[in-house]
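All protein chains but one are shown in place.
So, chain A:
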Amino acid sequence: MEAIEVARPTAHQLLEDTRMEMEAVASKMLFIKEEGSSKSELRELITQMSLHFITLRKVNRSILVEEDCIKAETEAAKGPVDTTTLQLHNLLYEKNHYLKAIKACKDFRSKYPDIELVPEEEFFSSAPEEIKGKAMADDVAHDLMLKRLNFELFQRKELCKLHEKLEQHKASLLDAISGRKKFLSSLPSHLKSLKKASLPVQQHLGISHTKKLKQLHAAEFLPPPLYIVYSQLLAQKEAFGEKIEMDILGSVKDAQTFALQQVNKENGSLSNLDNAKLEDDAPDDDEDVQRRRKRPKKNVVKDSVEQAGICQLHPLKIVLHVYDDEYTGAKPSRLITLKFEYLVKLNVVCVGFEDTDEKSDSNILCNLFPDDTGLDLPHQMSKLYSGDSLAFGEKGTSYPYKWAQHLAGIDFLPEVPPINVNGDHLNAGLINVSDFSSGLALYRRQNRVQTILQRIRSRKKAQMALVEQLNSLAKLKWPLLIYDNVPWASHTPVCTLQKWSPAGLIPDSSFSTSIAGQATNNVDLDMDRRSVMSWEVENAREDGELPTALPVATMPVDAPVSLSSEPLQLVDRSRSLALMSKNVTPVSMIKTRSFSKYEDELELVLDSDSEAEEQAYSNHVNENASSVVSNPWEDSAAKEFDFILGRNHGKDSVVKLNTKVKISIEYPLRPPIFSLSIDSGRSEWYNVLRAMEAELNLHILRVLPLNNENFILAHQIRCLAMLFDFHFDKHDAKRKSTSVMDVGLCTPISGMILTRSVRGRDRRKMISWNSIGCIPGYPS
């Protein structure tokens, strides 16, 4: 209705007007009704109303018609609208399709970026003409691309061909390789045999390359002290060209098992697996070593642990060859060969001789430095550990010298098991390493290696020189003097060397060879001694015996016995003191009364019948004893010789000079000591002999230049001969009447021109040395 009203305003207006008129009529009617006024008007109103209704109907109809009309019109218009809409849709779809296609095209990724094309420049420069010349597409860039791609393809094909070719080559090569591999696998055995065959040549030429490598490998398994010895010697050798050679002998395998045992001990347990592995790790050529060295079987370590106990040796040892360092010829001569061994339990390094033929002078290393006999263990610790049961004397040829410990750095070596250093106790290892290095710095500063090598060399040379001199003396020939700028060199001895005999080694008074049985005995004696000695202190004043004084005349050389006998004699002496004022008792007699326990020993000395003889004897012993007062270690390994210088006096009288010369092992640093005695029982020669001794033992040492000191014995003997000739001159008998004045021409009383021969309270002969520095007439 509304639309009609809008569309047909006229109709609608009409409708509206009509409605309004009807409303007005209705309102009038309502008004009349309410007023109750005349119904007359109603009639008219009703007609009016009816009229209005009619118009209303008419208007309504016209509106409806109009509406139908418009509807038809709309229907007609709908057709074209539909077709155009369809068209629109089609177009939109098409458009979308194209857009999609465009997008797809745009999104299309060509393979081109992935292909590593040859760069353009290179393409232009190297592409063949047929590719470059042919135009493939209109677009320049595309054309170029296509060309490039073609080129690429071309190239790749070529490469493929190449690849194939190479592949073939490779196959052929592989064939060759496998053939060669076969050959190689068979090579080591060949090489090994070759190596074996070359060893003698290597040795001959002195190139020990293989050996060196092996040595270095073995060195890793050395115990720390020996390792220090080895490394320091090696360093010395390489740094200063020291003429030494080192070898490590022994089985590396044993050393490994040994190291393993140490670890086991330290860590409680180690799996068997590791054990097996470690053993497998042992180098192959170890077997060679074993075969060559003829080592005992492998379980020797275990056995020795049980058997040797504290004397257990480390399976490895170092052998040191020391060569002469003075340049003599092409090949330096070997002076000495030493072996260093390590006693595991005692933490002690022992030194001995490797060659058995050098056994004869096995104690050549004794007292290389003062108080170092090697018969005693160097550390208190090891002494405690071993107790008294250990004796190095009979154990063969190696001794625990102190210098060996110093060489091995044991003085600064901490007590670390060797494995720990590179084992799991890394921290501890580090600390120790620093300790080590500071210790080693000190070690180097002290030049230990050099000092020791020098000492060994000079010792050996001295001993060789000594042997030479002794040999010539044993043949009763005067030893030759190289250095002749001394008076005795030009003196031709008148006397003759009549006898030369070794008195044997001086029994070692300081160290008791503690064989099991004897040890207890010694202890007993010691106990005795101690108790008696304490007594001695209290009574020393009243007692009357020289408290500690000189070696007693009757003292047997064996120390323990003498020790115990001396105090006992003291007891006796005090008793006999009472008798002494009345009784003339020879000294030795007094001494000899002693307790029955020691009678046996003393009887040896005392069983002389006549008093005179006895006195002579005691005197003789005393003379010898006077030079023996010294530290016990100094006598260690010393040699003693007796010899007689004889000289014919007139027809049948012969003067004989008995000489005992003690040659310390420290020769020539500690020069030989001569003690002289003369056959005649009288001691009128005593002072003369002492003066001669002083010349020999002291004064000529100052005259002799140092580089001749190895021949000091020869000089001493020749000097002795000269002194003997001089003192026991043929004109000796006339000497009584000689000499008044210092100047021969000064108012002689006897009418002869004579020079003075003796002087001073000790009546020594005046020796005036000429030219070569005047030796003062008397020790001063």
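Just so we're on the same page, a contact is a pair of C-beta atoms (placed from the backbone, for glycine too) under 8 Å apart; a residue touches a chain by one contact, two chains touch by 3 or more; residues count from 1.
Rule of thumb we're sticking to: contacts and distances are computed from a predicted model.
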item: Listed names "THO complex subunit 6", "Glutamate decarboxylase", "Transport protein particle component" or "Signal peptidase complex catalytic subunit SEC11", with the criterion being the UniProt name of the chain not displayed; value: "THO complex subunit 6"
item: Of A:70, A:474, A:644 or A:669, the residue in touch with the unshown chain; value: A:669
item: Touching the absent chain when the full complex is considered, from A:236, A:636, A:659 or A:697; value: A:697
item: Residue of A:143, A:245, A:411 or A:468 touching the missing chain in the full complex; value: A:411
item: Residues of chain A in contact with the chain not shown; value: 369-372, 402-403, 406-407, 411, 446, 448, 451-452, 455, 509-510, 526, 530, 533-534, 536-537, 540-551, 553, 559, 562-563, 566, 577, 580-581, 584-587, 612, 615-616, 619, 622-623, 626-632, 669-671, 673, 681-684, 686-687, 690, 693-694, 697-698, 701-702, 736, 739-746, 749-750, 756, 758-763, 776-780
